[in-house]
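Have a look at the structure that comes next, please.
In this view, the complex is presented without one of its protein chains, the others remaining in place.
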Amino acid sequence: MAQSSSSLLGNQRVLNSLRTLGLALAIVLIAVIVQSQRPAFLSPENLLTLVRSMVALGMVACAQMLVILLGEIDLSVGAVYGLAATVTATLWLGGGSLPFTVPLLVALAAGLAMALVAGGINGFLTVRAGLPSFITTLGIMNVADGTSLLIGNATTFTPAYNDPLPPEWELDFFHGLGGALMRFDIPVETLWLVAAFILFWILRHRTVFGFRLLAMGGNPEAARVARLPLKKYKYAVFLLSSLMAGIAGILDFSYVGSVGPTQSSALSFQVIAAVVIGGASLNGGRGTIVGTLLGVVLLAMLNNGLALLGVGSFVQLLFIGLVTIAAVWLDLVSQKLIRSAGQRAARSGEAA
Amino acid sequence: MAQSSSSLLGNQRVLNSLRTLGLALAIVLIAVIVQSQRPAFLSPENLLTLVRSMVALGMVACAQMLVILLGEIDLSVGAVYGLAATVTATLWLGGGSLPFTVPLLVALAAGLAMALVAGGINGFLTVRAGLPSFITTLGIMNVADGTSLLIGNATTFTPAYNDPLPPEWELDFFHGLGGALMRFDIPVETLWLVAAFILFWILRHRTVFGFRLLAMGGNPEAARVARLPLKKYKYAVFLLSSLMAGIAGILDFSYVGSVGPTQSSALSFQVIAAVVIGGASLNGGRGTIVGTLLGVVLLAMLNNGLALLGVGSFVQLLFIGLVTIAAVWLDLVSQKLIRSAGQRAARSGEAA
Amino acid sequence: AGVTVPDSAKTHTMPWGEFKLAPRIVEKLAKGEKANIVVGIEGTGLPIQGAEMRMGTAKGCETANTMLPADCRMVGPVNPDTTQQLAELETLLNSGQVDCLALQPPLPNQFTAIINKYAAAGIPVFTLNIDAPKAKRFAFYALNEVQAGTINGEETAKLVKAQGIDVKEIALGSGAPDQPWAQARMEGFIKGYKSVFPDAKFFNDAKSGIPTGKNFTTQEVLNSVTPFLTAHPEVTLFFHTDQGVEGVGNVIRNLKLGGKVFTSGFNVSGAILDSVGAGTTLVTIDQGFDNQAQAPVEQCAKYLTTGETPADPLQYLRPIVITQKGGDAQIDVDAARARLKAASN
């Protein structure tokens, strides 16, 4: 009896960990289909391209997942992504609307500081003023967009062709942040992505912080009754979210080699989509890093695959819509199957 | 006792109806500021422009509010808005990728039917497959965008200059739908807006449908136990939402005089913002038509006012962000005041 | 010490009928008040375009001020948004804030009705970059997109021939493959290229351009063109209709396909010119966004002070063709750099 019940427990854990199986399956399926049409898909070059294209999305999505776990949302990440890069560029290279320049390191610090300020305001307005975060972050999205356009004056900045040219070491250092290629032509940027995933996994699944986020998101009222530090945690997730957006913006600037005005809402949208595809609930209390990773992979792979196939843009939209729906559906169906298998296993365990 | 409690009842009702006072205040405040700078603001012409600019936003927002009341979301409205107009245009005028044309009335019916199909799929996937509506409608947004591009072949359709020119009466009829000017130069479109607000106000506040939506959104589990027809209602709101988006798309097509491929996500975003600004909760169970109207007015007036003031487009973004936040904040503060007045009244009523 | 508006400006016969300048404009100019020249574009925050058009507006305004006192202002949504742009134009119209309008509608002929309203209100309207030929506008300033695409195609083909490049297949891509201007450029490119190589094989056609990201950013181009080129080794020439050509150059460099795969396209930036210098980008066309904004602003002032307006409403600006070495009706990389600097300062 003790034996069977313990095997059951083990079972339940296994079941829990299978939660995003359906999504993984959908990804494998897409990979198989694309590969069968275009053998270049699984080539090392293309896989590198694929991973590289996930960097910003993935880094920002990890933090966004924590925001969503709390039942909040951060629509401003796209704008902050642009803001951090633009502020860095303007301060470092000049040419925007600021009358002075500063050394690279100062500019980088200022770029990230701007991101943190945005996050801090998001936190303040949501926590203190009690505004819905949809409004707060929508407002800050506009403010951040406006600010970066004002500061950068809609200019496109290119360090390598700037006049005056920054010192060699600065150019190298900046390129080294994200754009430089390591062995096997792996861009430095991808390391950041890997690091972010590992750190966020630990944060979410192996720290008191992550544990409490889960509780707070599941029932904020109960969290208030249990006197969990809801407010502090809200600040923390908004700051993290903005910080990751800022870092991603600067890394992409480094990788691309230039930065100009961007349309910010697109990234925010993709990021939230990835998190939700990954099984997080917009009502809070549910969400994992592995799920988020899979959501990011799905979106990135879909774009990559469609580009590989060279389908026209109209059809691409159709595919993206249909495949997203199908993947989440598959995930849902498999979750249901797994759950009922679990119940059956439990019953037979009891009968034994 | 009976007397004091009945006066209290009256009191509490009044308090309930004051819920969006803060927002109304914010709107008045903005109006006063803009008017003091630009006397043209309150001119009849400008007020007409203002109202006209609210038509699509307002009509779609009313229906979206019902979706949100149920705790769901419809991101596809922007795409459906474009789809209905494009389908109508292609079928009526030719020139897209369809090899035939049909009379205007058939084309209009087809355009609206397409909208309803989109809504039906949204409903089906959310209700039957149990997908989060964020995913469903995001997917359908892409599918609808793709479809309208495929059908319309990214052509820009202009009835008045079409070759062959449609019959005179069709042109007149079509223009009469939304674009024609009535007495005092009031465009027909605005009548639709007024009608939509009245109908949706009745639907939300004076029918069982609206009453039950409120209940279902506030506590779906209790609604299930009370055997409210949750699924039917979900279908209904998604269908309504798509229908209104379709109608708005066709009306704007009539007013603008042409339609082409547009970027669809912007409208969805604005619509949701208006609803949330109007005090609806994205968790469901909270939302009024008057609030939504105020949200729509706030956004439209902000755009109008900033255009009048002639601030640069970058600064406009800043303002839009800040004012949105400030308005919702003001609303919240006033709500808190009203609510605590209510609590105190309740307390004294109870003591009596 | 005001400006007297000549009679030829007060009423003017256009191909579409009679134009009557609003008396209030005549009066205000007579009083010495400033004329409000408004440039309304599709997206003030669009990469390259937004910044260059702002410069152009400023330059045009300087010239305009030599003719009459003028205030010039650029309006429009930050990113393309038809509804918002339309509402803004309506608002400006009925608050009497515009005395002359230079407008870029989001789509051809899309803003016919509002342009006609401006005309009816006695305000001259010019279009730029995207035209509304059915509307009561005075003139249109832009590239002839088909023609510019054709030139691009021809010049690219000539270089291919001259350098003995082995082109197996050609792909067409765009940030906005659904837009008419993009399709016109692709169409022109095919035509121009085929005038040299009639049997050239195209991977896709003008209606099915490969989408490379609707925000025209390099990031998006990298994510879409890299896999495409990886999967299609037979494609050795990639024509890109807009600023995203910068990204294509990057992709070719990143994939170490320099010398094997080439690109051509539109617009300039430091990186694009670098790629032209390296021989990877064969041809790029500087649309002169600055010129597109500058010309109608100057024309506004000219009309109000002299009543003159171009006889041909299609004022096509010369496409500035940039190649590595320059040549007939072309400029080389260095000259292009100088121009770029001028256009953005």
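In order of appearance the chains are A, B and C, and numbering begins at 1 in each one.
One rule holds in what follows: contacts are C-beta pairs under 8 Å (C-beta built on N, C-alpha and C of every residue); 3 or more make two chains touch, one makes a residue touch a chain.
Simple rule for what comes next: contacts and distances are computed from a predicted model.
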Next item on the list: Would you kindly match the missing chain to its UniProt protein name, picking from "Phosphoribosylformylglycinamidine synthase subunit PurS", "ABC-type sugar transport system ATPase subunit", "Monosaccharide ABC transporter membrane protein, CUT2 family" or "Acyl-CoA/acyl-ACP dehydrogenase"?
Entry: "ABC-type sugar transport system ATPase subunit"
Notebook entry, point to check: Which listed residue, B:42, B:226 or B:333, touches the chain dropped from view?
Noted result: B:226
Item checked: Option touching the unshown chain, where A:106, A:199 or A:222 are the choices -> A:222
Notebook entry, point to check: Can you list where chain B touches the absent chain?
Noted result: 5, 8-9, 12-13, 16, 202, 206-208, 211-212, 214-215, 217-219, 221-228, 285-286, 339-340, 342-344, 346-351
Checklist line | Contacts of chain A with the absent chain, listed as residue ranges | finding: 5, 8-9, 12-13, 16, 202, 206-209, 211-212, 214-215, 217-219, 221-228, 285-286, 342-343, 346-347, 349-350
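In this text, only the chains that are shown with their structure count from here on.
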Item checked: Distance between the centres, which are taken as Cα means, of chain C and chain B, whole angstrom -> 35
Margin query: Suppose each chain is reduced to the average of its Cα coordinates; what separation in Å results between chain A and chain B?
Written below: 30
Next item on the list: For chain B, jot down the residues that touch at least 2 other chains.
Entry: 149, 154, 313-314, 316-317
Notebook entry, point to check: Which positions in chain C touch two or more other chains at once?
Noted result: 44-45, 78-79, 177-178, 207, 214
Notebook entry, point to check: Which residues, counting only chain A, touch chain B once they are in their complex?
Noted result: 71, 125, 129-132, 134-136, 138-147, 149-150, 154, 265, 269, 272-273, 276-277, 281-283, 313-322, 324-325, 328-329, 332
Next item on the list: In the complex, go through chain A and note every residue touching chain C.
Entry: 38, 40-41, 43, 45-46, 49-50, 52-53, 56, 145, 149, 153-156, 158, 160-163, 252, 256-258, 260-263, 266, 300, 303-305, 307-310, 312-314, 316
Check: Considering the complex alone, what residue numbers of chain C touch chain A?
Finding: 44-48, 50-51, 54, 78-79, 171, 177-178, 203-204, 207-211, 214-215, 217-219, 222-228, 230-233, 246-247, 250, 255, 269-271, 273-274, 341, 344
